[in-house]
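The complex appears here minus one protein chain, its other protein chains still in place.
== subunit A ==
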Amino acid sequence: MEFADLIRISRCDRVMLQRPHHPKLDGTLCITGHHLIASSRDNEPQELWLLHSNIDAVERRQQGMTGGILWLKCKDLRILQLDVIGADQFAKVADTIEDLIRVEEPVLQYPFFYRAMYTVLEDGWTAFTPESEFSRLIQPGDDWRISYVNKEYKVCPSYPSAVVVPKNIEDGDLIAISNFRQAGRFPVLAYRHEGLAVLMRSGQPMITANGKRCKEDERLLNSVLAREKRGYIIDTRTQNLAQSAKNLAQSAKLRGGGYEPEPHYPNWRRVHKPIDRHHVLLESLTKLMDGVNDTTSGTDKWLSRLESSSWMNNIKETLNCACLVAQCLDQEGASVLVHDTDGMDSTLQVTSLAQIILNPDCRTVRGFEALIEREWIQGGHPFATRHARSCYTPSTQRSKANSPTFLLFLDCVYQIHAQFSCSFEFAENFLVLLFEHSYSSQFGTFLGNNECEREAMNAPLRTASLWSFVNRPEVLPKYLNPMYEPNQRVIWPSVAPMSLQLWGSVFLRWVVDQGPQEAAWSVVRELKERDSSLRSRVARLRRQLQDLEREAVEVGIITPSTEEVTMTV
């Protein structure tokens, strides 16, 4: 397929673009294979470059023969209005955009055409190899090892080629277990807290109606607990799913999902913590954005929409579950296994949030990137599928697999960030950056659904990585938190409803101008910079003075204070 076939009109004059917080733009629209470019030729030239992949939905209103209005609803939650003159032109522009945003062929995506115009100091594709990352978790001689059983991505297509498993479980056993767990996702290590309690994740066990068992699976889980008393299995499936699993109702029987029966896993206690996923979450986001974009109705209506969207409730439940996991690991020293159905959504949210709470490394820029890479990108969160459509797509055109899971995770991180504003090395805008790039980007980092797919399209060689862009010294300072002060402790966020707030710089930024808030942050940055430069100046002056004084003592201008020592004692 050629882009030329889709582009029915590549240039269109006299269009009027309206976008939030900007004056109207009157000028020319150009459509290329990947971009929509609007530019004015006024005295103060304005330009807008928009990736087609950022457009979630197009709404059109034809106005007779004079033209029409297009609303471009973007995945970064912005809404643009485009007035096109001439019915024919209007139809062509609208059709072209609609076709271009439906191009789903991964290798036709922009990252494969984008060439980084800067020298890459450290390639983000190789910066976080499993070996180097896992070396933080396990030492030689531990009870854990790196297994390459999934090297060909045959045992579990959504897992990376290298995973960490207990040492006493052979690769053959892993293959057996992968048949027992949904999507082949056998239990793997996610994190070890203080070298003891372990956090694992997996898919749900497929025990089917006749109570199928898997000896290897039982051995794996029970061996983890060998030296401990208890472990917890946190089940994040929503109530009805798990209920049906519990009663082994007809539907679940057919699908074969279930839960670990206690007699076979004697030291594991199951805890049920339902978290909404998939389309339920997307509907929640849709309702939220409906409320946000309606600025004219009253406060009551806004609040009732905020409530009925239950987005805030999702945040609360997710954080709550993450806190529970962290508590098991930290307070009880107990091991935890987290799973939902296939272990690619709420499981990842919970395991990664628990690590942010527990592990100070994850609160640094590098550590957070490693966490995203390890848990989400290599961990097989299907970004391509989940982010193919967002909340502006009419519900009839969505698939049940579209979901803003990653956004919810980022929002939870934001909530912790807001409560511990000095414990994170990165600033809030880093999270916004990740949100935007996870939906639409010139970088290949969030392409595909898993490592297997990225390998197949050769993404690491053909595309640039977001990490190599953002870690450059010219770029990174913009995303650093001026208030950062390393905090080695576990941070326990509050999950009380009044402690959680709507994330303004994602959800409200196109509606309410966030300029004053950003300005305030630059004041913060300024204050902090001044303070630290003063600090080093004082330290330098002190040294200089001491040297001078030593010299002065030698030549006899001043005398050394011999009594100094005795006085301070």
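Here is the rule we go by: a contact is a pair of C-beta atoms (placed from the backbone, for glycine too) under 8 Å apart; a residue touches a chain by one contact, two chains touch by 3 or more; residues count from 1.
By our rule, contacts and distances are computed from a predicted model.
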item: Chain not present in the shown complex, as UniProt names it (candidates "phosphatidylinositol-3,5-bisphosphate 3-phosphatase", "Radial spoke head protein 9 homolog", "ATP synthase subunit b" or "Proteasome 20S subunit alpha 8"); value: "phosphatidylinositol-3,5-bisphosphate 3-phosphatase"
item: Selected residue (touches chain absent from view) among A:A127, A:M206 or A:A552; value: A:A552
item: Candidate in contact with the missing chain, chosen from A:S132, A:S304, A:Q331 or A:S395; value: A:S304
item: Residue among A:C422, A:A456 or A:V475 that touches the chain left out of view; value: A:C422
item: Residues in subunit A touching the chain absent from view; value: 292, 295-304, 306-307, 310, 312-313, 315-316, 418-423, 483, 485, 487, 489, 491, 494, 496-502, 508, 511-513, 516-517, 519-520, 523-524, 527-528, 530-531, 534-535, 537-539, 541-542, 544-546, 548-549, 551-553, 555-564, 567
